[in-house]
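With one protein chain removed, the remaining protein chains of the complex are shown where they sit.
Right, subunit A next:
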């Protein structure tokens, strides 16, 4: 409308003040992450691209998955500054817990802790869709999914980020068997199958989604073993 130009940059306000008012504390760096929980393992995957303004590529080799301990892995998408800060925050809490209680924090406690930390910033949120994954005390895989202000849900699988609407239906079909036809085979969810599904999902996103690409970073956490990592190349466009 005619007013839009004036609203945007009024003559009677100084340019510096206009610029301050327009400043956004958040920026979205794009990309996506996924986590799938199995009987005694959990597979977490992400792409490794950071973008600006959806179109410019800032970095092609960024780690979005971070292992906080042998049994707990945090991954997130959204504003990268907040992602980095959340890692620092959780690491600090895990360390303090270890010194106070002389044992490592379990994944369910860490999940509640993260939900609380996110809600503490209810009125100036961490702009991230966090996923916490790990092996619980019974040796089973667990995936916890969050919204930016700490709504927590434990799920068998979860996706987050720009390609969430593309990956989630794919996982609903192949892992949750929700939309799979009756006659189709339902193979058991092993680590190999979970990794293959992840790779397929990311390749699908890289085809159709602008901010996902460059390479896939997979972290596989199994009960009783330190987390292991895999990387595969993806489309770079």
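As a convention for this text, a residue touches a chain if its C-beta (ideal position, glycine included) is under 8 Å from a C-beta of that chain, and two chains touch if they have at least 3 such contacts; residues count from 1.
We adopt the following convention: contacts and distances are computed from a predicted model.
Between the names "Proteasome subunit alpha type", "Elongator complex protein 5", "Hamartin" or "Auxin-responsive protein", the one given in UniProt for the chain missing from this structure view is "Proteasome subunit alpha type". From the options A:12, A:99 or A:124, the residue with contact to the chain not on display is A:99. For subunit A, the residues touching the chain absent from view are 88, 92, 95-96, 99.
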